[in-house]
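I have a structure I would like to understand better, so I am pasting it below and will then ask my questions one at a time.
Of the protein chains in this complex, one is absent; all others appear in place.
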Amino acid sequence: MSIFIDGSTRLVVQGITGRDGSFHTRQMIEYGTDVVAGVTPGKGGQMFDDSVPVFNTVVEAVSERGANTSVVYVPAAFAADAVLEAAEAGIELIVCISEGVPVQDMMRVLPFVEERGARLIGPNCPGLITPGVCKVGILPGQIVAPGPVGVVSRSGTLTYEVVFQLTRAGIGQTTCVGIGGDPLIGTNFVDCLEAFEADPDTRAVCMIGEIGGTDEQVAAEFVRDRMSKPVVGFIAGRTAPPGRRMGHAGAIISGSEGTADEKMRAFRECGIAVAELPADFVGLVQAGL
Amino acid sequence: MSIFIDGSTRLVVQGITGRDGSFHTRQMIEYGTDVVAGVTPGKGGQMFDDSVPVFNTVVEAVSERGANTSVVYVPAAFAADAVLEAAEAGIELIVCISEGVPVQDMMRVLPFVEERGARLIGPNCPGLITPGVCKVGILPGQIVAPGPVGVVSRSGTLTYEVVFQLTRAGIGQTTCVGIGGDPLIGTNFVDCLEAFEADPDTRAVCMIGEIGGTDEQVAAEFVRDRMSKPVVGFIAGRTAPPGRRMGHAGAIISGSEGTADEKMRAFRECGIAVAELPADFVGLVQAGL
Amino acid sequence: MNIHEYQAKEILRAHGIPVPPGEVATSPEEAEAIASKYGGPVVVKAQVHTGGRGKAGGVKLADDAADAAEKAAAILGMEIKGLTVEKVLVTPAEEIASEAYVGIVMDRASQADVFMVSSEGGVDIEEVAASQPEAITKLRVDPRYGLLPHQAMGLAWALYDDVKQVRQAASIIRKLHEAYRAAGATLAEINPLIVTPEGEVKAIDAKMNIDDNVLFRVPDVEAMRDTSAEPPAETKARDAGLSYIKLDGDVGCVVNGAGLAMATMDMVKHYGGEPANFLDIGGSSNPDKVVTALEIITADPRVKSILFNIFGGITRCDDVANGIVEATNRIEIDRPIAIRLTGTNEEEAVEILKQAGFAAMTDMDEVVKEAVSLAHGGSD
Partner (left out) sequence: MNIHEYQAKEILRAHGIPVPPGEVATSPEEAEAIASKYGGPVVVKAQVHTGGRGKAGGVKLADDAADAAEKAAAILGMEIKGLTVEKVLVTPAEEIASEAYVGIVMDRASQADVFMVSSEGGVDIEEVAASQPEAITKLRVDPRYGLLPHQAMGLAWALYDDVKQVRQAASIIRKLHEAYRAAGATLAEINPLIVTPEGEVKAIDAKMNIDDNVLFRVPDVEAMRDTSAEPPAETKARDAGLSYIKLDGDVGCVVNGAGLAMATMDMVKHYGGEPANFLDIGGSSNPDKVVTALEIITADPRVKSILFNIFGGITRCDDVANGIVEATNRIEIDRPIAIRLTGTNEEEAVEILKQAGFAAMTDMDEVVKEAVSLAHGGSD
């Protein structure tokens, strides 16, 4: 089992003919993802790599090919509209990889997606992977392995680091989800924790947070109140100066809010095992399993 | 019993110090309506007629006086915002008397009100009255009497005409509702029919429609499919020329849609007794009771 | 409120929609001057507030300026569906590779604006809707989110296959929506939206209706009202705050409330008469309104009797009675009047009328029968 994506995922790639879209579509297909369609306005009727039909609109990809999941690789200026299009077309899970989406745009996207009962992951995220079954986004397939641990993270390469260490230590994953580093995102820690708690195959969860906002604190309370499975947490940015945006638009300490210390304290108070270093995950997860 | 308003109605009058607002507030109080507050920005702290406290905002009227119903007498340009304010303040029933509200404004008001679980009656309507108990709006109290008939109408004075004939014939009413003559209104025929069907004291319903739109046709199907109580219907505008707005913004035949013949045919096909003249209501209702 | 094609085009142009040039002429000479300025063939189009101008001969192609003068002479003064043509639009003739329809209308059933587009353009969209509904693509615009870019693209894909035309059409659709919102319209149509042989997408004909209730917010649009295109009596009624529509019958009706006014007209017909008008004096009690109402009705030579039907609520019956008396003092009313008054201050009203020599009834059926009978030369 897994969360959000599995063998029934029928993926449409929005921006399939672009540089990033085409590269990662090939990677996803190679990994075994069922890429049923692509969308690029004006390229409808073409075939991508002789195997994936391209449409002008998402609604065609849904009606012609039964797509139920979409991944968005379009440029930031058009990403929000691509998400809206997917939601309106009835796509259930929308994964927005695009970086640099204006926060104003996201503010209107979030209620729109929610009203349609769809789930958005991202934007500015690496996507998600269910090892051995399906990958949607840009997470490298070779660093994961099937197993009992759920991983959720605001980061990209830091996730790879942690997941790779788990895999090398023989600890596989149910699903790894990168929820994205922007201040407004569709799916947050709590949403993923809830899904992992409900997934019978997930036996422990790794949560990789960072400075900025209060999502980790809210997630900590969720773990305390509603989770039976062990959770190991990490916060990046203990040495980050306040008031500066650390790469991710969401990684910023505002005033005294959103510091790593505050988040780690919340973790500890709510019974989450805290990894001081990425390398600590392996031991803490092994202790929890 | 009754629908929408009764002895528990605690009314706030928006625009209480205006010409129409003050006149009708006195009429409503005289009729027995529990007018608990008024709102006029800048007149907060005053008393209206030494008996009704005036506030600057609806939210104060709700928190200080427990208002649960509001009636809006403010000028058309500000009416939509007044409705939004009432809905946001937690008012459950909002009756908008104001005439001439731009349809663009109403288009945003309707989902806002619905999302907050409030009911809007109007705009451009005479309001409603539960004989002997409570009146909200401008319907004249002296023409109604308590009894078993529900009345719902798109019109103002035509409603008075019908209700007065019923009353003179000894047929009283549970509640009379004027839903308004605009193309976009908060509460339509079906909403009222549903409420009358659920009201144990209502034993028959009079429905007064007019040309324009398809609300009466939809209502006819509701009567056929979901109502056990007898319904008598009337349509004004059989002699109205197509394409002309007959006073009410909503009373216009567009192309071949919304004619009186079409509506009366729908009534007949769905088992609604059709009054050819206003005077026919009395006999048809007596036959139904 | 209706506006003319040339006015709708001005609005669309101001919002960046490609609309060919065009100017209005009120005489053949003006039309000739405009046509010679453009050079080449032009189209001369009647500017009246009704559809079906083409079928009625109100749209003509002219080969050159002299021909334009001739065509304008033929069209100016023409009657189309009872409306006299006072103005023509002169616009260069365009080469057309294909015609489509794009429209947006306030839709009551969906409580929102709804776009309708069809690749079957240049013809009456209601006919297309009836004969081949599948040729029309509709889109409800969520009033909370507005028209989204991908929605405009989706509509444009319903019109064209070539992405270059699709992008132009999507841009036009977005701008049409902006123009529609900014003008407070309840309908805006481009029909036809053409593609030229060079692949350019342009709006060749346009129509807009404006919400009367929004005019206070859009003075530029309100200034487009053309009172020369409506009966003077309707202009006078509107200026006095009355709602009046002229019909062809002989029983003049004065009623308070739109629903009651319609029901009164229906009843006139029911009892064998023909209503001469719809007239709602509204909820106010100003006697001046009654005077104006009587002036308008008596100015219609077809009117043979006058029917008052007043149900007093906010309207006070005594005010209406005073208005009637006042009117008979100011103007000579040479046609019989049947009056029914009931409700607020009914007794005072009856007394006022009695003093002035009028009788008043209380029953609606009776007064209508009486008015019809009076129109037919009956009792008085």
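Every chain is named by a letter (A, B and C) in the order it is written, and numbering of its residues begins at 1.
Here is the rule we go by: contacts are C-beta pairs under 8 Å (C-beta built on N, C-alpha and C of every residue); 3 or more make two chains touch, one makes a residue touch a chain.
If you're wondering where the values come from, they're calculated on a predicted model, not measured in any experiment.
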Hidden-chain contact residue, picked from the options A:G38, A:P53, A:G213 or A:P230: A:G213
Contacting the left-out chain in the complete assembly, out of B:D20, B:D34 or B:D81: B:D81
Residue in contact with the excluded chain [from A:G44, A:G147 or A:G181]: A:G181
Where the unshown chain meets chain B, residue by residue: 41-42, 56-59, 78, 81-82, 84-85, 88, 108, 112
Interface residues of chain A (partner: the chain not displayed): 76-77, 100-104, 107-108, 110-111, 126, 138-140, 143, 153-161, 164, 181, 183-184, 208, 210-215, 234, 236-241, 244-251, 255, 260, 276-279
Touch residues of chain C, complete complex, unshown partner: 144-145
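Simple rule for what comes next: only the chains that are shown with their structure count from here on.
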Length of the line joining the C-alpha centres of chain B and chain C, rounded to whole Å: 28
Overlap residues in chain C, where contacts from two or more other chains coincide: none
Per-residue overlap in chain B, given as positions that touch at least 2 other chains: none
